[in-house]
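Of the protein chains in this complex, all but one are displayed in their positions.
For clarity, chains are labelled A, B and C in written order, and residue numbers in each chain start from 1.
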Amino acid sequence: MTDEKKKRAISRLKTMYPLRALIDGMYEQAVEASKDGKPVAWCMVNWWGGDVILRTMDVAAVYPEDYSAVCAAFGAAPAYLARSDSDGFPTHMCGYARNCLGYAAQMKDLGEIPPEAPMGGMPKPTLLLSSGFFCDTRYKWFQALGRYLDAPLWVLEMPHPGVKESRMEGVREHNINFLVEELREFIAFLEHLLGKKMDWDRLEEIVDDTIEMNRVWHQVNELRKARPCPMHSRDFWSSMPASLYMAADPKVTTDLYQKMYDEVKYMVDNHIGAIPEEKYRLAFAELPPWHSLGFFNQLAERGWNFVVESWAYHPPKPIDLSKVSNPLERIANLTYQYFSGYFEDAFKVGDWWGYFAHPYLEFVKEYQCDGIFLHPLLTCRTATNHLLVVQDQLMRKLKVPSLVVEGDIVDLKLFDPADALRKAETFEETMSHYRTVRKEMGLAW
Amino acid sequence: MTEAGSQGLSRVKEIYQDRSHRVKALKAEGKQVIGYYDIYPVLEMLTALDLVPYRLLGDMSEPITKADTCLPTVVCPFIRSVMDLGLKGKYDFLDGVVMAHACEVAEKTAHIWRIYLTPAYAHFIDTPHTTHAAAQKQHKELLKDFKKTLESFTGKELSAERLEQAIRVHNQQRTLVRELYELRKPDPPLVSGVETLQVMVALTSLPVEEGNELLRQVISEVKQRKDGPSLRPARLLIWGSVIDNIALIDMIENIGANVVMDDTSVGSRAYFSQVELTEDPLDGLAYRYLVELKAPRTFRETVLSETGKKDYMTDLENRFGYLGDYAKEWNVNGIILQAMRYCDIHGYEVPGLKDYLGNIGLPNIYLEHDYSEAALAPLRTRVQAFLEVIG
Amino acid sequence: MAWFMGIDIGSGTSKGVITEDGKFLAYHLLPSGINYRTVAQSLREELLAKARLSPEDIAHTVATGQGSDNVTFSNQQVTDIRCCARGMNSIFPSVRTIIDVQAQSSQVIRLNESGWVTNFVVSEKCAAGSGRFLEVIANVLQIDLKDIGPLSLKSKHPVTFTTGCAVFGESEAISRVAEGMAKEDILAGVHKALANKISALIDRVGLEKDCAISGGGGLDVGLIKSVEEKLGIKLLVPPQPQIVTALGAAIMAEEGEKLVSQRK
Partner (left out) sequence: MQENSLYFAGIDLGSTMTKVVIIDADEAIRARVESHTGAEHRRLANKVMEQALEQANLSFGEIAYVVATGYGRINVPFADRQITELTCHARGVASFFPSVRTALDIGGQDAKGLKVKDGKLIDFVMNDKCAAGTGRFLEVIASTLSLKVEELGSISLKSKNKVSISSTCTIFAQQEVISRISEGVPLEDIVAGLHSAIASRAVGMLRRLKIEPDVVFTGGVAQNIGVVKAVRENLGCEVFIPQDPLISGAMGAALLGKELTLKALAKGESIQRGERRLAEATFFK
């Protein structure tokens, strides 16, 4: 379906490639580390808290979430899924988790990294770091890994206040405090496990770099509000993991994001768009169909520019941490900001789903989207739960229509580009209709 | 405290047939009714303020239509059913709702419920996932927040005395439920699995004092009656996702087994741990509702052996040991593991739990269903074959 | 005189329509079978024969439907959703909501006074939401598809189908039969289940009157009745519900709209 050979309608950013390369490097480094007998962690994305601590303690980290996506893209997933199925894990559960469980099972049988594992595979972990963020799978999956791995597991907690509750007096304080104490307990656990002490000065430095990395990355995305939008979602997806997975020294990553900022800024100043003719500006909800990204070129040929994505993959709203000195508090504030950064505005308009649901309303307004592309994932509840609400709210409050095309995270065949294009053509008529409706309502775009 | 004079099990059946009947009557008398989801909202705090706790349950026989507009089909059909009933106005009589972070979808649904059903009072308790010291401290803070919103909603002060009183009554209920479950130990059991579930559902539909009264009636009735369950070859324990409808257990018992024990949330899970009366009552409550409640949604630390490595079997023992004890105490010869489709927290447990049960030599079978009476039909053959295997 | 052709290659049936100066002239139906290319060809020949025209008389041809790629002689392709809206708009200009029940999926289309699609939702990739469910059950009951509707109308006590899945639905139907339930009650049950699915779809895009039904489902009086009961409104039913989309295609051909051809 993809037409990669043909000249692409989407012009990619040059500064994206080195950022994308960081992820590939992550796996090599982990394998090297484990060969040298250095500690390796399998991590859930933990929104920097655990990452900075691991990095300070010289623990190499890989992220099974990302690795399962890799397995899917390389076609290695079906074998791992079959293994997890035959080991009795219900098939309706997270495809990433089932893929990873199958991988771990095979690694246990072989006593080494399965030979056919893509990207050199994930080495046997010294520890597992999970998080209670967003979905139950994050900790149940790693707990279930105990069947195949003897590595100890630590679960990092993350507070999930409701919008109203988050505004109550003292709530922010005890949530931040909770995060800080959680990080302290994790450090104690690590020090015991690795038999070495935490280097607090180094931690402070890495924390500051991480904060800066997120700030610059946020600046890059701010530039995408320009018409035409200079940076397509494909470039976002290629460069987002570098910060989300903390694939390298945050100093290096920050520098690369800064270069990206300069390139995008130049395009904005010269009114250069990511696609030849921007007829429609769209937001994309949740994970893309990794395997058929070429499909976005076909949409680009029709004048579809994807200008913003899910809140969940974006850096936190900027927050002033100059008054916070303790590194653990600084990181706790950043992580908490990532989760609750939109709550204040959500509270104002009485939008009770302050993350996932509400940010889309702000994004669609600020990035002036004509529509949103919703991609429900069959085995990922977290990426799917909120989409109906988003669809409903966008229509009721902003008269912005949604295009729904089902897919999955590992069962790649589920996403049908032909079907998507068929819907897309019709959707253009719908987007034009609502442009006039929004005008009548006096909305800006 | 009963209407139409009906007592004990017959009253239980009445309530099971028409759950909301009693609380609606209480509402007419000016009481306020608060709906709650699953077993993590701290009910003592409602009772202490003279609010009637009423558990949000689903309806297996009602097709889900309205919920499709706000909850996708890939989430737990039980919570979809609850949301569906809400959207259809079946819970309009509630004065408010309290939901906790029982599982991911419950947490999301707390927000969705607020958006679409705009209850006068709504509170969300972000129950932590671990039992770390930090998590226990956080849980107490969360209960303080809950206290604040309750006080401003009722305009009453939630004093330590009131709370202690409420804890006593709820502990009483827990003791009485234990007593009832004791009556399932003889062979044949004095009370059937279907009857027990009906009692459990009734308890979620009444003020705690009335529930206690009802339990006393049921216990004495069951002790005296002659026409209890008959002797059957299989004594089963049923584990897993919430069961709030007798259909499944009725099917199992009709095939030729006695369901004598359960580990589900409208059952032993909700009652088998007491609340310790602590100087600050919130301490005891925070501890019980986070640490003492045993459900897969709570992550429990694995014990590290000297090697710093984790031992799988020890881990299983820590997580599932209590089921082994149940099996011994209730003299169980088979376990039915059941989970709803898309129920992650139970789904992930299955292979490990099967490993554990295999180790202690307890026959078991895993059943998956989609919370609809019709979907139970295909399970019939599995259950019967399972009984043929163990019988 | 100018003639235009619309070809709709669906997963079950293929339909073709010829219009003459905006007026409906001829239509033809063929089972799609497994070779869309050939069915498109023979559909075209049959149509031309019926209309007593030759290929070169046709000014413009629009292909639509699942197999539209295989209509080699078409000048352009348009999605069935848009064609359906245009077609219905030409039959009943007052229609603002269309329920299109096809063999393998159902869709609800909202349209404005000029027949433009203002919103639409396609059923999940699940047989339970489509005519396929009916076929499955009809097969269990060993009755002919065309008899489904009338038979279901006889039902006094429709069976409630609690499952949302066609596969469960099948075994459920079998056990109902085994329990000795009457066929009409089972069918009425399927119709109710289908009506529930459809109303859930409608909830997603909202219902604005008038509301019409198209596609093969429009031939099923039983389905129409239960949808009307569920929604509490009357449905407009075109004389030939299954050719609405093909008619729309012919109209689009006439409009000669500049559309991006997706043909490879």
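Note that a contact is a pair of C-beta atoms (placed from the backbone, for glycine too) under 8 Å apart; a residue touches a chain by one contact, two chains touch by 3 or more.
What you are looking at is a predicted structure, and each value in this text was computed from that prediction instead of being measured.
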Displayed chains contacted by the hidden chain, counting the whole assembly: A, B, C
Omitted-chain contact residue, chosen from B:P188, B:G228 or B:P378: B:P378
Of C:M5, C:L141 or C:L223, the residue in touch with the unshown chain: C:L141
Which of A:E32, A:D85, A:D208 or A:E301 contacts the chain that the document leaves out: A:D85
Interface residues of subunit C (partner: the chain not displayed): 11, 32-37, 66-67, 70, 104, 125, 127, 132, 140-142, 166-168, 170-171, 174, 177-178, 180, 183
For subunit A, the residues touching the chain missing from this view: 82, 85-88, 413
Residues in subunit B touching the chain absent from view: 368, 378, 381-382, 384-385, 388-389
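The definition used in the following text is that only the chains that are shown with their structure count from here on.
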Chain contact graph, described as a line, ring, star, complete graph or other shape: complete
Pair sharing more residue contacts (C-beta pairs) when B-C is set against A-B: A-B
Centre-to-centre distance between subunit C and subunit A (centres being mean Cα positions), rounded to whole Å: 40
Centroid distance [mean C-alpha coordinates] between subunit C and subunit B, Å: 46
Cα-centroid distance, subunit A relative to subunit B, in whole angstrom: 35
Numbers and ranges of subunit C residues touching at least 2 other chains: 124, 204
Multi-chain contact residues (two or more partners), subunit A: 388, 392
Interfacial residue positions of subunit B with respect to subunit A in the complex: 68-72, 74-75, 101, 103-105, 107-108, 110-112, 114-115, 122-124, 126, 128-130, 132-135, 137-138, 141, 145, 148-149, 296-297, 299, 302, 304, 308-312, 315, 339, 341-342, 344-345, 347-352, 354-355, 366, 368
Subunit B-touching residues of subunit C, taken from the complex the two chains share: 124, 126, 160-165, 168, 171-172, 175, 193, 196, 199-200, 203-204
Contact set on subunit C toward subunit A in their complex: 78-82, 112, 116-122, 124-125, 204, 259-260, 262
